[in-house]
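A quick write-up on the structure given underneath.
Missing here is one protein chain; the remaining ones are kept as they sit in the complex.
So, chain A:
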Amino acid sequence: MANVDKVKILVVGDSGVGKTSLVHLICHNEPTNNPGWTIGCSVDVKLHEYKAGTAAEKTFFIELWDIGGCTSHQDCRSMFYTNVHGIILVHDLTNRKSQQNLQCWLGEVLRKENKISGGNGFDLDSEQFVGNQLPLLVIGTKADQTETIRDKNRQSSVAEEFGADQFDLDNYSVKYLAPGSTNAVKLSRFFDKVIERRYYSRESQAPTLQSHSSPQLGRRVKNAHVD
């Protein structure tokens, strides 16, 4: 076990959007019934094959750190934000405000990482994220409960701004992440990206001047329907 490398991915979002059930679904492939509120942080791991099916296949541990979203615990959360390699932003499809709050969440995590001097973090501009190297993924939960006809083709503005991938699912049914489905492919592509950024791009890492424009270009991925 000491031979297997690991990467750390944070799962953040407002309280009650479904992060804990999402993490459980990803790691154990089964839905969980009634998790209580997450106090502090709960962790789970998944063994992921990097570049599965190719000659360079290697196993990695993906550590998913699910951070409790209560606003009263804000100051204490920052100790979990060290050494992060990727971020999954979770929002609730039945509650549009949770999507708008994703910007604040991203700001909170990045502020600890790079010490961005961005005031109180509530009026963030996307310019502050330009130098951001961390891969992002945006997931919308409770897809079964949205009665309003939401145009699934419409990319959420958060995902568009940061050039992140996104998909929607329902935490209670496994079929959304069944192997081979579009969502599963996107998830595994995201994990691969995180691993690559952490372990493999260090040889080719250019000085920060150049990395300004390339992440933006490289990350515009086309969004597709949920199956």
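The working rule: a residue touches a chain if its C-beta (ideal position, glycine included) is under 8 Å from a C-beta of that chain, and two chains touch if they have at least 3 such contacts; residues count from 1.
Note that in this section contacts and distances are computed from a predicted model.
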The complex's invisible chain, by UniProt name, from "Tryptophan synthase", "Acyl carrier protein", "Golgi pH regulator" or "DNA-directed RNA polymerase III subunit RPC3": "Golgi pH regulator"
Touching residues on chain A - with respect to the absent chain: 1, 4, 14-16, 27, 39-47, 61, 63, 71-73, 75-76, 79-80, 92, 94-98, 101
